[in-house]
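This view holds just a subset of the chains, kept in their places.
Chain naming follows the written order as A, B and C, and within any one chain the residues start at number 1.
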Amino acid sequence: MSHEPDAEVSLQPEEGWHCTHSYYTFDWGELTGLEEYETAAGREEIIAILDPQGPEAPMRLQTSIVSGHKADFGLMLMDPDPLKVDAVHQRLMASSLGPAMFASYSFISLTEVSEYVPSLEQYGQKLVDEEGETSGSPSYHAKMKAYEQREGHMRRQRLTPEFPAWPCTCFYPMNKKREVVENWFLLDFEARRRLMGEHARTGMTFGGKVTQLITVGLGLEDWEWGVTLWARNPGFLRDIVYRMRFDEASARYAVFGPFFTSYITTAEKMLDHCRIGIQTEPV
Amino acid sequence: MSHEPDAEVSLQPEEGWHCTHSYYTFDWGELTGLEEYETAAGREEIIAILDPQGPEAPMRLQTSIVSGHKADFGLMLMDPDPLKVDAVHQRLMASSLGPAMFASYSFISLTEVSEYVPSLEQYGQKLVDEEGETSGSPSYHAKMKAYEQREGHMRRQRLTPEFPAWPCTCFYPMNKKREVVENWFLLDFEARRRLMGEHARTGMTFGGKVTQLITVGLGLEDWEWGVTLWARNPGFLRDIVYRMRFDEASARYAVFGPFFTSYITTAEKMLDHCRIGIQTEPV
Amino acid sequence: MSHEPDAEVSLQPEEGWHCTHSYYTFDWGELTGLEEYETAAGREEIIAILDPQGPEAPMRLQTSIVSGHKADFGLMLMDPDPLKVDAVHQRLMASSLGPAMFASYSFISLTEVSEYVPSLEQYGQKLVDEEGETSGSPSYHAKMKAYEQREGHMRRQRLTPEFPAWPCTCFYPMNKKREVVENWFLLDFEARRRLMGEHARTGMTFGGKVTQLITVGLGLEDWEWGVTLWARNPGFLRDIVYRMRFDEASARYAVFGPFFTSYITTAEKMLDHCRIGIQTEPV
């Protein structure tokens, strides 16, 4: 039994951030019951609450217009403090438009670095074992240095990600299968690493077209992982998911939850699109 | 890692259109609470919003009366711009009848050309390999030319389809199975092509009776594909689905979602059928 | 590709009828908000709408009181025209009681003759092959004539059924299993015919106690078939379903949806039972 009395008692993980994906639907029965000035006020309040530069905004705050009937808009929120993330939801609900909207779905998770990414030491060993490098040689050093930078960038991008500037995004939760014959969690580490490596290489072929972020729901959510994709255009969302479905990691072991496709924009444009508080001309 | 810096940052796919199937139910509790003039205004607004020739209408807009309790009416919408498609939904919700209706279901997808359709080159090769044609011979050229036209027509029909003039339509989403023994995504391309070919030939036996359009939900929706059928009469919807269920591609590999059967009409006739804003005589 | 340009463009199938099972629940929160005269008017409207002899009534219209919380009453409706069937639902919703009731479930289907019933020709062949009859002999002719009559009666009963005069009824949708080892749609016709024959013989042992009607949901509904049972008393509903569950066709291949048990009556008695618009004495 290992005691670590020094581990801090805190709502914040030791590394990485909390992440919440939230989806909201407007209720026009309630909206119609509001006075015009209430809707106008609510509109301004929502714009303020969803301002990524606002005084109470979490570290990341992204607003998008959702396609289809599942929701009208989506939020992607990240911060070290889970209550700061959740406070965005509570401020929306307590706003003048709160009575006229409801949360249709959410997914809570944590950022993390995948255990399948080699550490610097593991990478060095791999150079020697698999690529015939001599430890300590100039080319070994050059490669190690390059990896160190890449790995550092990758860690930051996983734990405290910057979001890409692409407008098309899709979120879905997923599990790994635990069937009688095909059980991810009964595979040994090496087998899992190999499958995830193959999967990652497929992902890399979409470099410049699609960016992916995996966050972890294990211990927090109904699903084990959450996948967020950003794409240059919506066709690439389809292309990468279709292509990846043939990877053994997906084909044999993945179980997928609901998909939420949305288009990134500002709170103001989202409200315009949803016709909230705008002068509605006779259509 | 392949970079394609020239791929446009856009909400529009590089080829093909966005497609949304939407289903709506009227809420008579709310309808009864509206003033007669509100209902009358809402009726006119809906007729305008659902006018396929309207100024803001997407490229395709089809209205139908849904059978059964799942919904009162359905829409099938297509356009290169997903927000133009979604705006139809937002305009309906923001109309005078918005408070008295709700979206019971929707499915978002993209049009595409099936990867199992041979390209012109592949077709030429097939002529030589499987049909004993000599490359460059007159009959080879004639067949190639015919295929080129057929393939072009088919591409247009898949990517930017014209809807047939038949009144009976059915939509359902579907997946391909990924069970331990029967896993579509572990089949090689040739096996999948053969199964889809058999399936397509079944479809062709319904030529003149049923038209089918497959759109792709992968990366966007809970289901991988959406199937839209149009039929000369409702018996053919039953016939083709029953017949196809025995194809190995379906029998062994298909998983089906909910079915929505509806009858194509104008917005005005749909509103009449649903008795919205008409003078209701004592029944 | 077979073209049949002569197949009529129509909402009516070439043979048989549309069939809808609909289930409704009253909402007492809304009912209490109605004025007494509104409830009284609504009661009269519902009685008129559900009158099987009414001017707009479909060919078949049966009302029943549903047991349990799934619904208060059920309808079974049949007509060649699907909009005539659906109009009953729309008239109920648009009635004075529409705001105080909602459709809890429905199932849409078509009537049909089972493909496992031998045609007259097949029957003749069977007489020769399996029963040692000589084609053209007097006993062959007598049997053929008897079958012709039986088959004609059976066809009418399947396509345009008369409902039995028994008060207990149950409806449930069902699929045939498509599991890896047990897949109905991978069985050959002969195997399916044999299993359905065994199943039909079990049904016949309930002659005089239970009548069954199978309608087809394939291509129209979430489930492949709908089963309607009518019984002399409710114990026979249990007996036949329990007994049939041991038939291989059921035990191995059937997947069942929700069951709706109800007792056939008039609209007026149904409304009395549900205490709609009657003078409610202090209980």
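Note that a residue touches a chain if its C-beta (ideal position, glycine included) is under 8 Å from a C-beta of that chain, and two chains touch if they have at least 3 such contacts.
Since the model is a prediction, treat every value here as computed from it, not as a measurement.
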Total copies in the full complex, given that 3 are placed here: 5
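Methods note: only the chains that are shown with their structure count from here on.
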Classification of the chain B:chain C interface as same or different, half of numbers criterion: different
Chain A onto chain C, rotation angle from CA fit, given as a multiple of 5 degrees: 145
Intercentroid distance (Cα basis), chain C paired with chain B, Å: 30
Chain A and chain C: spacing of chain centres that average the CA atoms, whole Å: 48
Residue numbers of chain C (touch at least two other chains): none
Sites on chain A touched by chain B in the complex: 26, 28-29, 31-32, 65, 67-70, 72, 165-168, 170, 179-182, 204-205, 207-209, 229, 232-242, 245-246, 248, 250-252, 256-259, 261, 263, 273-275, 280, 282-283
Residues of chain C that touch chain B when the two form their complex: 1-5, 7-16, 18, 20, 22, 27, 30, 41, 45, 48-49, 82-83, 85-87, 89-91, 93-95, 98-100, 103-108, 110, 112, 178, 180, 183, 185-186, 216-222, 224
